[in-house]
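This view holds just a subset of the chains, kept in their places.
Going by the order they are written in, the chains are A, B and C; count residues from 1 in each one.
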């Protein structure tokens, strides 16, 4: 870290990088947040676009929080996203391994994975309704699918990028494939898997709106669509921002996990 | 927030469970809300499981998949029963909320000649646009039709990317906030009663075929609620707002864009073929859109005998 | 030290083994018809110029690399893959970077299914043996080059293999540590009669440790000469300073020197 950052200051010498090291990350995050808020306020106050300003959205957020609707929506969506996402990520790891490790599994599974990755989640909904009804199952399934498909590509790439010498080292210590997978391949491809998991988390949240088209009775995505009937932009914004913030927090958690899980890496920074 | 409000009713023990879908606007919710508020479900021996949806086609899909027994569809989705995917059990209200709007300076359909007109394809807005063009003696090709979804129409019209639009209230109201000087060059009321845009309640085909008893009970509930609403629209608005947990204002506006017939009037209209006329009128449009090739005859999918009988 | 009794069947046998890398025009013959029998309990050291196929031969014996031609037998059976009875120390250490020193050393023991207490006892022993007691809980990235190498040695010793395949195992160690490690290896070897295939660049080391020194030649990689080491079984400083040692050492030197140098003078 020190080597890189000192050279940054030395070689580029921009104002930013000179100021950089003195401001703690959180203060900068806050600054970025305020700048974003200011821009939003400016373009809405200037009536450049037909969007609600921060105050309006804030007021609506307070209202929705006060009558308990926001909490209910968060709870409903969070449950779905977490279940779908965790199932997706959990399945992606063994499937990615199979694809990366066994040629035959790759040849059989991979085209389907690649094919379905391209299909929008919206298109899966009719099938999900037909096979799973309109309760929680199809909603979770759509989210599951989205996160699974992102994760599996990354895991697969991670598996095929594992350094051969580490596999060899494990083999000569008597490890079978059954041991090598959890004890060598998974740790060695953790950085890749975590990219997949983080992208998968994004897919999960971005899909919650589509998922909640299926007869949801509450949820942030449902609230957004309902608000769309009346074009109630402040409510839409409250839902969107809540989704973004919840996703951001979960991502932060993942990043912290990641730092712990990959502390063995010799990193550039 | 919607829940079964018929708690403690004596009929509940023998009540027949039904799964009923609705859409969370005034037209889509008011009868369900009134029925719940007035204890009409229990009165007629039903125990509803109410499910909210955001559009009609998904409800029809859910009916098809056996996940739902009854649903609510707007006029734009009535081609689904017309193609045999569900049965209509009751008419709801007649919608008068559609408009053809134009930017300031365009005062008639003729002014829109050669201009960009945005329209959500095959919705009641699309139907109104076609009717209005025909009335003005114009062809569809006389304007540049840009197909877009409803919220895109709002954004595009408000930012003056399009010159006109076939769209409805409350979205027209939203647009008015940014473009107060927009002009309503055509409205649904202009075509009433010859062309009407009714919304309706539909039932799963199997339920309609095999469980007429439940269908009768459902119709009874809807009739009672219908008459309550027709008698006191403001009260029904309040009940609906409370039921949905939303502010009443937009519902009030919406409620003013509808025509609410009593169940007696609807039964009469069923008997004299008026209702079939509405449905046939819609079917013609659906055929014009290319949605349907050979629509069923209304008598094959509107259970008018049960309603009027 | 008497020559180990050569039993009828060699422990490790290279039979006409060739290995070619790449295909067609750009292919490269790394190992050309290697024939070599190593007796059970024998300690052979392998010397030869850089790139002459020493690591290639070792990887083939370990079951980590296919032969292009010929075959390799262990206990008379063709090698079909790696196994814990053949311990390997790689030239590049190949520690698991996400495991601590202790976890690296215990890796093979876990696979064997030893209980935790037993694993702990064994890893304690070998971590102490290589002088990493204070670094038992350190991650590889915090170790110096020599410490990494010692960790790899402890890991290979811990699974208690009957044959050790070692690729310059002491190359990154300082002179003193190296001597200690040599003596420890000889001690274990002579007590338990393991078979050892030991690649080194240090001619003194090669002679000091071996029953036979295998001298290889490059381009293509092949067997150049086998030099038997007729020194007392008990190797110590006296042996190192003996006339016989110097003689054999010079003989090995000569057979390496005799080869055309690869670098420009």
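The rule is short, and it goes like this: contacts are C-beta pairs under 8 Å (C-beta built on N, C-alpha and C of every residue); 3 or more make two chains touch, one makes a residue touch a chain.
Bear in mind the structure is a predicted one, so any value in this text is a computation, not a measurement.
A single copy of each protein chain is placed in view; the full complex in the file contains them as A x2, B x1, C x2.
Note that in this section only the chains that are shown with their structure count from here on.
Core chain by CA centroid proximity to the global CA centroid: A.
Most remote from chain A, judged by the distance between CA-atom centroids, is C.
The centroid of the Cα atoms in chain A and the matching centroid in chain C are 48 Å apart. For this pair, chain A with chain B, the centres built from the Cα atoms lie 38 Å apart. Taking each chain's centre as the mean of its C-alpha atoms, chain B lies 83 Å from chain C.
Chain A meets chain C in the complex at residues 165-166, 168-175, 179, 183-184, 187-188, 190, 263-266. On the side of chain C, the complex with chain A involves touching residues 59, 62-64, 81-84, 86-88, 90, 92, 94-99, 107-108, 111-112, 139-141, 155, 159. Of all the residues in chain B, the ones that touch chain A in their complex are 1-2, 21, 23-25, 51-55, 58, 61-62, 64-68, 150-151, 154-155, 158-159, 170-171, 174, 177-178, 245, 250.
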